[in-house]
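So the structure is just underneath, and the comments pick up after that.
In this view, the complex is presented without one of its protein chains, the others remaining in place.
Entry: chain A
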Amino acid sequence: MFSITQRFQTLSNTALTYAIYVAVAVVATFYYQLYFDGASSVPATVDNISIKSHFKSSRSFGSMNKKPKENTKLTFDIDADLSPLFNWNTKQVFVYLTAEYPGKNSQASNKVTYWDKIVTSKEDANLELKNQRSKYNVWDVEKTFRGREAVVRLEWNIQPHIGPLVWGSTVSNATIVYPDSKVGGK
């Protein structure tokens, strides 16, 4: 009546079913905890932002066919407490500083990343950075940034131990204005 394969099947089926129940419970409490801790309005300020602009003509700086391309870097202060994002299902938080600015017409838009950081524990979740330099050189699809205005935000992504990934933005909101550079000049 009961063969080894049948026993094995029943056992693995039961194990799988209960594993799914546990995962669903973990995800439910994860969302509840995020809501309860106020993850949607993480307090943060980004200020003291200054922009540096250079023209580069190598491929690794976004230039094609040696045509000069404007590269920008930022220096900034960040004060943020990401601890609401940490609970028992948080494996790590990826926090990144973005700038969003308009494109050539009203439907077009651009969004770029200047800096990011992987935070793996609640102890490191309090970010207090002074005169932090951006990690990346950033270029636009166009030759220059044409003096456009950009909105700077500190955003985050929670990567869980199991279940859905969660994205959000802190309440930080700053604006910068890119220099109106001409190709070849500074």
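Everything that follows uses one rule, which is that a contact is a pair of C-beta atoms (placed from the backbone, for glycine too) under 8 Å apart; a residue touches a chain by one contact, two chains touch by 3 or more; residues count from 1.
The criterion applied here is as follows: contacts and distances are computed from a predicted model.
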Handout entry: Identity of the absent chain, which is to be given by its UniProt protein name, from "Iron permease FTR1 family protein", "Urease accessory protein UreF", "Signal peptidase complex catalytic subunit SEC11" or "DNA replication complex GINS protein SLD5"
Key = "Signal peptidase complex catalytic subunit SEC11"
Fill in the blank from the handout: Had the left-out chain been drawn, it would touch chain A at residues 3, 5, 23, 59-60, 62, 64, 91-92, 94, 96, 98, 103-105, 107-113, 116, 118, 120, 136, 138, 140-141, 155, 157, 159-165, 167
